[in-house]
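Worksheet for the structure shown next.
One protein chain is absent from this view; the other protein chains keep their places.
Each chain gets a letter, A, B and C, in the order it is written, and its residues are counted from 1.
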Amino acid sequence: MTSLPQDPASSRFKLGEDDKPIVMSAGFILVILAVGTIYTLYTQGTATLLSPEYLLQQLQVGAFLGIVAAGMMLVILLGHIDLSIPWTIAAGAMMATTVGGPMAIPVGLGVGLIVGLVNGLGVAYLRIPSMIFTLGVNAVMRGLMVAHTGGFAPQTAATDLMQYLAVGKILGIPVALMVWAVVSIAVMLLLQRTAVGKSIYAIGNKEAAAYLAGVPTKRVIVTAFCLCGMLAGLSGTLLAGYSTKAYQGMGDAYLLPAIAAVVIGGTHILGGRGRYLGTLIGVILIVLLNSVLSIMQMPESGRQIIYGTVIIVMLLVYGRGRKVTS
Amino acid sequence: MNDIRVRLSQNAALLTAIAIFILSYVFYNMNHPRGFSVAVLIQNSNEVFTLAMVAMAQTVPVLMGGLDLSVGAIMTLVNTIASHLLNGSPLQIALGMVISLAAGAACGFVNGCIVVYGRIQPIIATLATGAIFLGLALFLRPSPGGNVDDDLSWAATNDLYEIAATYGYAQNGEAAWFQPISWIPVPLVLLVLVAVLVWLPFARSVTGRTVYAVGSGEGAAYMSGLPIDRAKIAAFTLGGFFAGIGGLYLTLQTSSGNADIPQAGAYTLNSIAAVVIGGTSLLGGVGTAIGSIFGALILRTISFNFRIFEIDPLMQPLFEGVVLLAAVSLGAFRVLRVKNTLELFR
Amino acid sequence: PNKVSGPGFDAGCFAPWTDDIGYFQWDKREGPHKIAIVNGFVGNTWRIQMIQTAKAYAAQPEIASQIEEFKVVSTGTDVAAQLGAIEDFINQGYDAIVTIAVSPEGFDRVIRLADRNDVVLVPFDNVLDTDKVMQVNKDQLEMGRMYGRWLLEQFGDKSEGKILEVRGLPGNSVDRDRNIGFHEVMDASGGNWDIVEVVGNWDDGTAQKVTADAIAVHSQFDGVVVQGGTTGAVRAMLDAGHPMVPLAGEAENGFRKILAEEADNGLKAISIGQSPGMVSVAMKAALAALDGQVMPQLISIPIPATRYDELEAGKNYWPDLTDNFFTVNEFPACGVNITAREIMTNDAENLE
Partner (left out) sequence: MSTAQRDPIQAHVQLTGVTKRYGGVTALDNVDFECELGSVHAVLGENGAGKSTLIKIMSGVVQPDEGEIRLNGTPVSFSHPAAANAQGIVCIFQELSLLSDLSVADNISIADPPRRFGLIDGKAQRRRAEELLARIGCEDVNPMSRVRDLPLSRRQMVEIAKALAKNPNVLILDEATSALTAADVETVFDILRRLRDDGISILTISHRMHEIEAIADKCSVFRNGRHIETFQQGARSEGEIVQMMIGREITAHFPPKPPPPDAPKPMLQLEKYSWEDKLKSIDLSVGAGEIVGLGGLDGQGQKELLLGLFGVLKGTSGQVTVQGKAVDINSPQDAKRAGVDLALIPEDRKTEGLMLPMSIADNLTIASLKRLSRGIFVDGDALTAAVEDGIQRMQIKVGSNSDPVSTLSGGNQQKVVIAKWLMTDPKIILLNDPTRGIDVGTKQEIYRLLRNLAETGASIIYYSTDYEELIGCCDRVAVMYDGEIVRELQGDEINERNIIASALKMDEAAE
């Protein structure tokens, strides 16, 4: 039996059976909001969390994580990981502010791109496991930034444009959110509609097969790492705009949440499977969870436990891998 | 003869690690004002022991083809538990040690169960449990502190002589037969004991082999009728146990407990680096915990050398980063030798 | 060292923490000495400023002549590595080791070894919970109390209100002590204070985010206390249009820059600093101890506080310099006169 003509949309865009993670995460976001609202109703008598201002503010703050996670997702889909995110963010921000002026943002992106390029070359050409190579690159970036700060007394003030992109608003909508939206659309198009995107999935599934099919695997890997680094650099420049300055360690808080957001969104940690919409929702989940825990003044111990439990429970509900039998 | 060649080539990575360690360690001692002395050896072995244990802990899941991002957290949790328990009568102390190690193993067991029955990828499951373990550690020790038996912590962090002198063995350490070994640092003895009494038997047990088999190919291991689930749980449990030893030793070394989150992260990441430098493949199936011990030794020896040489303090992190990057990139030479590109994809 | 009784040497600089503190005296030995600094974490401006200060201080002629070898290492956040480095320097025959402890506990062994080998070990900043070594620090409890006293002073006869407390790194003793000191004063005031605690990790970005969250939920606070990351927290208040209320914060240049601008808008704040320049005092104390002087076990460094109405550009803040560094660097009582400006611009002139 040959196949009947498919619904073109589903055959073109379908990347696996599961919309489940997306639905589940969205449901969980509602749970978080509900719990937080009950808390504020009880303590303040207001339902602040449901106000558009609060939600827009969360999305604005979420944009920084969201942009990082978008890049991280590309790399995770390949079956790799980028642990150099923290100091790529910091380096992007610090170099952008050091240069200042109209070149600030291009330099921030460029630094990220270069880090990503190094990562990509190490992973694709030297074939050093990304887990460990990017770890080393992170250490090198930290070293460079420490030397930079100590030796050159760099300028750290964000330019007006950086600040505008991070905290400005158009018709009440944060500009950072729009930047995130642009990045999201670009990544979504890349993954669903371009040869590079499809190659990313192919490599994540079976690199040897993709290679033998004539996919330029090395170039695709380098591209994905470059994009990941560049997005981290972008996030760094925006973050610097948000705090009006760059400082060391500003990226430390983004690595694990980015991985968690990607995975909670249903992307398989070993690569090959996952939808960008999931990552988007995963980011929102993480940002709201953090915010609500902070609002509830949860002590750090409780936060860590809840954080870990949420990841496990989410994955248990929808992410159970297939049992290997043959 | 042919066999020796086969064995050498199969263990090339381990042998390289050993050679690098010996070279860099001899170099350090030669440049140290008191190089090749017992005091230096004791100091070095104290510094290395916990990382070596955590690296061994990381090795077992890695051999199985998974990563354990919770080893640092388990070490930290056991550290906080032990800091509450290691005092009182000898019996109480002994019980405290047993409970601490059991707690480490239990954490590993929980990881194993989540991976096996929850069917969640190890790397992400342990990322999550790691957060939970750290939360528990913070709960047990909201701020650093603890009350650890002084004698014990002194004896555990010195040479065998101090043990004998503290606890009155071997005529307070003066017995003639004891002299040839009295200088050996306790952590070194512990390291060898753990390697010989725990790791080697495990590697030669059916469960241990199944760990290698799963790392080599889970489907094939299942088809071969191997007890995969048991091996996975055992691997994580053993990993937790090793991390627990590390945490226990850290407690003795610091006489306190500290739920230090950055430190837990640093140990986890260093353990992965140590495993890779020690010649274990992150893809699983190939390697040994002995190699990881040498990986940990190499990592530590790199920082030993920072204390000997004149390097601008603000350039040190850069230097360290470059050396780390170089060390983990050693495996890249393999790529140059591979003539069949398909062999790269695994 | 020998336990002796006071008074100690140069009490103007090496002020004893309390009156009942013990005193140490080491045997005098001839210089020049070998001195090491064992730093833990490196990777924020405070630590880099600290290392720069230490280098600059050691290079000053009267200090340089007393030092034969001077080494600085950073061991990261790993306590075993830090203990190892200290022990290694003891083994290498260093005379004094100055350190910022990764953890307030766990140094028993190196303290014992230092004593055996007659090495002067001087923890500062993050000090140890022990009275067996000579330490240099500011009184963090007192700093917390100062936050409280400042707020109460500004509140005048107000006796209730909602206060935002942005705390530091969880599990750290400094965070713990400042929190305890602050609550102590607020509780003692008898007022009805609703204190909302959030965790800012002493980091501008995090402080900014959690402050924004807290404002979104609680809409208004009557006072704010920030342990660190003050610039970020105040930014969040500005962004949210939160009215400027009494505030106690750190001594970051950025915070003081904002403060200078916003003081007129009601930002009645005090800026209390933990100075990286403290390292010079710790080094000086080590040298004095090697010189055989009687030293207090716990040396208290005055807590430099600057009120909003005392700000003076070019003196206690620098509008032309970056936000990140810490304004307080010099300790005139100790003859430590390296200003933050000198430290942060010594290699390259990079002004706004």
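Definition applied: a contact is a pair of C-beta atoms (placed from the backbone, for glycine too) under 8 Å apart; a residue touches a chain by one contact, two chains touch by 3 or more.
Computed from a prediction, not measured in an experiment: that's the story for all the values here.
Shown chains touched by the missing chain in the whole complex: A, B. The chain omitted from view is touched by exactly one of B:Gln10, B:Asn31, B:Gln92 or B:Gln179, namely B:Gln10.
Only one of the listed residues, B:Gly35, B:Gly118, B:Pro142 or B:Gly217, touches the absent chain: B:Gly217. Across B:Ala165, B:Leu226, B:Val276 or B:Val328, the residue that sits in touch with the chain not pictured is B:Leu226. Across A:Ala208, A:Leu277 or A:Met298, the residue that sits in touch with the chain not pictured is A:Ala208. Residue-level contact of subunit A with the missing chain is found at 1-3, 5-6, 8, 10-12, 14, 16, 189, 193-196, 198-199, 201-202, 205-206, 208-216, 272-273, 325-326.
Remark: the residues of subunit B touching the chain excluded from display are 2-3, 6-7, 10, 201, 204-206, 209, 212-213, 215-217, 219-227, 284-286, 338-342.
Criterion: only the chains that are shown with their structure count from here on.
Annotation for subunit B: residues touching 2 or more other chains are 138, 142, 259, 261, 314, 316-317.
Along subunit A, residues 142, 146, 149-151, 299-300 each make contact with two or more other chains.
Only residues 40, 44, 46, 48-49, 53-54, 57, 61, 142, 145-146, 149-157, 167, 239, 242-245, 247-250, 252-253, 291, 294-295, 297, 299-300 of subunit A touch subunit C when the two sit together in their complex.
Residue ranges of subunit A in contact with subunit B, taken from their complex: 83, 122, 125-129, 131-133, 135-144, 146-147, 149-151, 207-208, 211-212, 256, 259-260, 263, 268-270, 299-312, 315-316, 319-326. Put simply, subunit C touches subunit B in their complex at residues 37, 39, 41-43, 48, 51-52, 55, 71-81, 83-85, 87-89, 91-93, 102-109, 112, 129, 170-173, 176.
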